[in-house]
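Notes to accompany the following structure.
Just one protein chain is left out here, and the rest sit where they should.
Going by the order they are written in, the chains are A, B and C; count residues from 1 in each one.
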């Protein structure tokens, strides 16, 4: 949530409410709010998960319903407060977190509307959808952005790698379908391709396994391929992360880049040992200090 | 497909056809053609895969046959057009993509010839072979070449690694055959070696598992070996990729470091954009050339 | 155990005892003690493990009980000796290794107290807890600290990665619960989330497997995700270790680069062993500091 959605005019409580709800640093009330919210989200996800366990519902069904409504009301209040605090309601409502915040409360209300009817399947889906509340936690995963950026930078290469793997798996799966006939679960190409994914990624459920010698031989080759191919995404991400770390170190450690400025043209970015400006020939001075 | 197969003489439509079929950049018609072709390939592969699912064939068998023929005719037209567009028909027909393009259409025609006979197995194989159309997609995976080059550069080391793993697996499998006797699936050395591959690569189907204590102890050691050995291909590929990235970076950044020299004091190592010497304030000139 | 807990006053045997028990370098008696202790710990852990195997207890139950008491008495003597040797008994008793040393002997004594009663479960727990003696080995894993430091340095990023994985697994598990209904083991969300962890981490037990086509399709995507995501922790730790190695190398090689300056032309960057300036032939001096 970019700070520009902070209300500039209006009553002062709105600004303060905004700081508590959207800002998380150096702010006692905001930190307290964040801790309470994270605990509430986690508890509500646990309740949703338990709500799908039959034995728990039989014993504590009423308690779960009560807790569910308490959480829904809390999240509704939070959503209303956020709407009240921001300058542009529309911008918040359509933002990623605005949609997640709304999705966290809608299913419970919808299940109320459909309670009398026979929409059992829809109710079931809605119940499960409440688990998406866990995404509200993403707001607090600042470091994840750094990781995400490294993944994003190698996005194209990883997609190419995955397409290659899918191509490989389609062809290997088809071969296994030919070899294993319809023995032991290799009943169709999609099924065999599913098996090839299970095997190449070294998951190895064992629900489908080759029965013939030739099938086992090909399976062994697929496994060795998978064991070697895992090096590719690892190599991609390692190099990307190493470069990011290298850049960060260069940025930090080079006073020359940040602090050495020409006394004539005030241009920056001069080398550590530069005495004269590379742009105008004037004297370079160190304006340093951090 | 190297551009030298583009027709130089002959009617202008052949050149234009070549550009649409074989070139993929900055060319509206070529881009449109590529998108349509990729979608057609993917659809045709899906049809081939569904063609092996019994329940789907029972219900939509006729539709699948019709679609199959439509795709075959489309790919036949494509193949003919490619043949017509290139300068040397023979060179295209014998190229990797020429063979793939031919393999994509032959099975369907052959299945027509064999329809009356009892060549059920051959028809089945031909049907599955059509899945190789997916390889036509490789044409569009330019980035894969970069990945492929990193793998190719470490080819020799990875082969040596795999040979070592195979040697290890043959010996470990034989030991397990001795220990487990013929209990629980360790019925022969090849079977035990297959099990050792399944275990060392951390796939772990579980179709064969050790039953004796000694067997479980050796199995645990094999698993720990596999868990540690996976570091080797990963290390090889990571280092290869890091070196490729390092080279690329050096190439980009190098003119400044190597070639920019002060005309007064002849010192080097000036930035790419430096006009004046950082040491004496003299003019920096590019003595470049490699 | 920091050396400051070595007794400074008191009889000389206490100092010598401390050296044998707590110091491990250049000390014949201490090395012998360490080897004996490591072997004793390993043997005692083997005895505890065998004590849980029914067939072994039936045959050699008495021998195991005797060995168990011998080890307990040995570790009691060791604990008493350590207490006697240190300057501050309290500081040792509350240190990590003090607590481990105590935990290694308590269970056997407690099981004596509870022998007549019917506290079968507690006795069982106590028996198993004796396996914690293996932690006494940690004292001898000096190099582990280096590895631990690399893991600790990337601690925050790995936690963020694991939180992301848990979030992903909760959502993917919920989807699988919706898709697979209650077929084949996907009986509740927690169960499905457990399956998602088994699949994403490429463990793949196969006790629960998807039965529907859509479920298998989603499962294949989860496997490919897990196959690609494993690159993230690997990348994090690799970069961290590379930086640690880089720092170590820089530290070693650095005085020459930073501190060795020509007394005539004041140029820097001379080698560690340079006596004369490589630029003007003047004397190189060490202007050091830190």
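FYI, contacts are C-beta pairs under 8 Å (C-beta built on N, C-alpha and C of every residue); 3 or more make two chains touch, one makes a residue touch a chain.
Values in this document were obtained by computation on a predicted structure and should not be read as measured data.
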item	value
Listed residues C:72, C:174 or C:234, member touching the removed chain	C:234
From C:79, C:97 or C:132, residue that would touch the chain that is not displayed	C:132
Contact set of chain A toward the excluded chain (per top definition)	202-206, 234, 238
Residues from chain B at the interface with the omitted partner, ascending	156-157, 160-161, 163-164, 167, 170-171, 174-175, 177-178, 187-191, 193, 199, 202-206, 209, 213, 216-217, 219-220, 223-224, 226-228, 230-232, 234-236, 238-239, 242-243
Where the unshown chain meets chain C, residue by residue	45, 48-54, 124-125, 128-129, 131-132, 134-135, 137-138, 141, 143-144, 146-147, 150-151, 158, 161-162, 165-166, 190-191, 193-194, 197-198, 200-207, 226, 230, 233-238, 240-242, 245, 270-271, 273-281, 284
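In this text, only the chains that are shown with their structure count from here on.
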item	value
For chain A paired with chain B, centre-to-centre distance based on mean C-alpha positions, whole Å	29
Chain C, residues touching no fewer than two other chains	202-206, 234, 238
